[in-house]
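All protein chains of the complex are present and in place, except for one that has been dropped.
Chain naming follows the written order as A and B, and within any one chain the residues start at number 1.
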Amino acid sequence: MNKKADAANADSLFNSGNYFEASIEYEYLIFRAEQPENLNLFKYKKALCYKKLNDFNRAINELQSAYFENPKEDTLYRFVCYEQSLCFYLNGEPQKALWKIDEYFHLNADSSLFFDFLPIRAICLNETFQWDEARKCLLAFVQMQDLTTENKTELEHLIHELYHKKNVPKIRSVKKAELFSRIIPGTGQIYAGMTGEGIVNFLINASILAFTAHQAYNGFYITGYLAGLGFFNKTYHGGIKRAEAIALQKNKELIANLNSRIIALISTGSNSN
Amino acid sequence: MRSLFLLFFIFKIGLATGQNSDELKFINYLINKGDYKEALFLTEKSFSDFNPEQFDSLNYFKGWAHYSVKNLELSTLSLLNVSKSSPFYPKSRFFAGYNQIYLGNYAEAKEILIQTEVTEDPNLSLLTFELSGIEMLEGNWSEAKNRLSALNQNIALINQQIAILNKICEEQENHRQKSPVLAGIMSGIIPGSGKIYVGKTGEGIASLITNAGFGLITWENYRKLGINNFKTIFFGGIFIANYISNIYGTVISVKTIENEYQNKLHNQILFQLHIPLRNFFE
Partner (left out) sequence: MQSLLKYRKTINTGLFLLLFAVSGFAQSINLNSDLMLVDSVSRQQIHHHEKRDFIFKNQPKTIFNSNPVSLLYGSSLYIYQNFITQHFSASCLYNPTCSEFSKHAVKEFGIFKGGLLTFDRLNRCNRIAATDLDIATIDLKTHRFDDSITKYK
């Protein structure tokens, strides 16, 4: 059995979409590898298999095991960094993705190679609410393309529009949502973006309190205390917890929408009008 | 010409065997790495040019990978295919037996273990040890005790487990199921007391608190509004439902507690049967 044939076999498995089998073939190549420089290549390709199989955690582990003695001179380094940052993002770790990208940028003086990293970086910056940085990133991305000046200005305009104060997602503060619901039940939910649920929560809490007050006023102290306040305790704290959860969920949705628009802008082009 | 052909043939076999052992090494490497799914995928390929020894290794690896991903039936099938001459034979037989014990197929497990050919002592004692474990799982406590006492006590590998199994036997002998009738009556007199009696102290206290709460609310409404008022009926209804359900819950909890106890014992025995296997074969 000859090694070159093996690598070709693995590649053809990958190209025909048999990612699981391809990952085993690459592992076999790693297992038998005599030259360490090929090792990183096989690990990279194995990680691509896992990415295709949506197993991002495993892809990250595979890429992290790749070791570069001379990252500046190794062309593969760029690809490994790119996939690693992408998989970090896909695995729900945008902060780690940003660190990886910055590490790559730091090691490389040639900024023309940054191109592919920029959209991923912008998307990760959005996740951490750094609008200005994200906008700069996208503008740099536009500048690096070979488009006509007219197209570029138009794209820049669109990006500025996306990050305009009016259009930038209104991120809900989890702490504020919690505080609002603590002061007046239901208001936290309304602040976080679910008006209907907030009103229902307010009404539930208000009616329980009214019941309690009514009972106590008429001398039913035990009923008021046990049935009224006992119940209120549950809905009051429940509302606070729920407001936090809604704020988190809403933020996720807003960021996903923004990223979706950016992706649409990048992948379909802009000269539709 | 003929000798040349023969030479070529021998060379070809040698090449094939070299490759095969490489494949086997790779499968072993995957298993050690924890990539069981990948290892299993490879063992499913056809290996028509394997010699018997390599087949044994292959079956062992296959069985071990299946065992690691908890496909115990398939694991047993592969492990039983390992022949006596293989160095993996004792481990394969013991783990095939353990798989069947774990699956609750005690008759099959006994058959596998009894038919295993072992002669020297650690293996022989281990075999008796596993068999006594099966007797315990089947509920033949006295038989299990006989077997355990017949075992050589000087084998470091299992003497700790023997002591634990003996203790479990004793525990089982002293175990008495609580009376559901008594528990129910107790819960009827003081809500929750029956649950404390059967061993669920927290549940008993919680039941007592809720019953007392609804009871107090009902009492207050009854005292002030009389029996025919809606509020009295409403809270009284909840109180009665809660009160009856507490008695009912106490009665059925005797059964669930007994089941929990038996499960715990079962798992303890399985665990103790597993420890020496892992220690000895790894």
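Assume contacts are C-beta pairs under 8 Å (C-beta built on N, C-alpha and C of every residue); 3 or more make two chains touch, one makes a residue touch a chain.
The structure displayed is predicted, hence computed values, not measured ones.
Residue B:Gly249 is the one among B:Gly236, B:Gly249 or B:Pro276 that touches the chain not shown. The residue touching the chain not shown here, chosen from B:Ser207, B:Thr232 or B:Gln272, is B:Ser207. Touching the omitted chain from chain A are residues 4, 7-8, 11-12, 14-15, 38, 41, 44-45, 48, 51, 54, 75-76, 79, 82, 86, 89-90, 92, 112-113, 115-116, 119-120, 123, 144-147, 151, 197, 200-201, 204, 233-242, 249, 252-253, 255-256, 259-260, 263, 266-272.
Residues of chain B in touch with the missing chain: 199-203, 205-207, 209-210, 241-242, 244-246, 248-249, 252, 256, 259-260, 264.
Here is the rule we go by: only the chains that are shown with their structure count from here on.
Inter-chain centre distance (chain A to chain B, centres taken as mean C-alpha positions): 41 Å. The touching residues of chain B, counted against chain A in their complex, run 19, 22, 25-26, 29-30, 35, 38, 41-42, 213, 216-217, 219-221, 224, 231, 235. If you check the complex, the residues on chain A that touch chain B are 1, 20-21, 23-24, 27-28, 31-32, 219-223, 226-227, 230.
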